[in-house]
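The complex is shown incomplete by one protein chain, all other protein chains being positioned as in the whole.
For chain A:
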Amino acid sequence: SLTISFGLINILPISPGWRVMLQNSPQVFNWLNCMAEENILAQNCVCVLKRHVTNVLKDGRRVVIILEIEVIKPAGEVGGKLGDPVPYNEGKALKYFIIPLTAQKVVSQPAPAQENRLPLQPQNKMEVKSFNRDFGKKAPLAMPSTPGGSSKVVPIASLNPYQSKWTIRARVTNKSGIRTWSNSRGDGKLFSMELVDESGEIRVTGFNQEVDKFFSLIEVGKVYYISKGSLKIANKQYTSVKNDYEMTLNGESTILPCEESGDVPMMQCDFVPIGDLESRDKDAIVDVIGVCKSVDEVTRLTTKTNREVSKRSLSLMDMSGKLVTVTLWGEEAEKFDGSGQPIVAIKGAKLSDFGGRSLSASFSSTLMINPDIPEAYKLRGWYDKDGHAVEGQSLTELKGGSGGGSTNWKTLSDVKNEHLGHGEKADYYSCIATVVYLRKENCLYQACPNQDCNKKVIDQHNGMFRCEKCDKEFPNFKYRLILSANIADYGDNQWVTCFQESAEAILGQNAAYLGQLKDSNESAFDEVFQQANFKTFVFRNRVKLETYNDESRIKATVMDLKPVDHKDYIKSLIVNIRKLAM
């Protein structure tokens, strides 16, 4: 059988054994028990792998389990590193540790005098005296011990399916509610939680009896000793937890509260800069952190299943200068306090393509306000110093688009050439255009005088006006505007409809006054339209292909309009021209 000798580059104590990095190894990581206690397996010694088993993990990585190893030249005699070893898989996480099925202790005898060179084949094989050792009995390092004192604490990062007797000490960062199911095979229930410690994080699920045993015991934010869960490959679809494995509690598992929990971290997050969210796939689960620049009022809406749910939107900005809208639901939405522009971190937020890119905090997300983590302090410092003055560009297209909506600039010929509005959803765009025609005929209608109702009323011709929606008759009405206009730029024109607010903005008069003029002073009424003609605005329009009686037509509506800030416009034109020239 082939024996290969290696230089032992590095050896690190990781309870309950040792992590060994071997030079010349095709795959790098191993875990040996005992051994180095007697300084036999020490850094820079030369050893021979006598018996081993290689496993290939799901992601292609290979792990070598050492079953028998022999030191042929102790470290002291080698006198330093052999050559200049480079890690084989540069950058791969050093996280897989396998305990050999039987540990063997190898004792070396002093080697007979020989030349100081690395032999390819062991030439002076030392006599090996080996004997079995139960691993787990003696702690190589002083690690925090469990209340029972019987097992040592291992890092979450070291958990793997090949070991069953371990204990971790971790903080619960998230706990779900109990979910039940009922199918042909019977009923069941489960709950899940996420744990974090200094080395990493992991998702844990408990079923049926484990729910009864542990659910009420677990409190989010507290630290526990957890032992003997089953490990399997993680299903990453539902979580942003960074661990290739996830844990299931079983009949042997134990969970005990831990008192000294100070140094266990609060959270493990891998924050994605908001600016990078554009390149992530929709439905991805991400962690984000940012300053809550603004927050809306709580609203209540009814779901398809006729449930009432609370909802609140907030706008998050980070140092990328980009903003994103985050939606909170339920109690979280109701309780949220965005005053003072706090730092908000969300672990496991769901990315959606609504409005371009937006985030939603789901039942499995964790929301933290002003968390005690370095990223939060960095953001606070940046925002207080410079960030508060940054206007920011939002990734989320807000309805109406004004004030923070990311601007989708188009020329009117673009709108036609790019077939905007032909898709399933309406398209929104901004453009600079000039009003070239305003249709003053039928621009006013008589509407229901009720504040919340804008339905056209029917003239009863007896001094009363009937609203079908409110099912009432009124002695009066209020005038409202629906203005048809043609706007144009250098390349094309577009027929648009302006409702009340935008119509009033173009005409420079309110609907009530206009209605009065129309009834009393025709020429003054016409004059308003004359004055409004040939004004240039920044339009924010909505286009949608609508089909009515077999006829399909693009309908464009003005959502918002603003006067052109010529200086800003010119500046942006110059910038764009220079960019095109690059």
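Annotations for the structure displayed:
Here is the rule we go by: a contact is a pair of C-beta atoms (placed from the backbone, for glycine too) under 8 Å apart; a residue touches a chain by one contact, two chains touch by 3 or more; residues count from 1.
Everything below uses one rule, namely that contacts and distances are computed from a predicted model.
The chain that is not shown carries the UniProt protein name "Replication protein A3", picked from "Replication protein A3", "50S ribosomal protein L20", "ALA-interacting subunit" or "Hemoglobin subunit alpha-2".
Of the listed positions A:Arg185, A:Lys425, A:His461 or A:Lys567, the one in contact with the omitted chain in the full complex is A:Lys567. Touching the missing chain, out of A:Leu301, A:Ala389 or A:Ala581, is residue A:Ala581. The set of chain A residues touching the chain not shown comprises 566-567, 570-571, 574, 577-578, 581.
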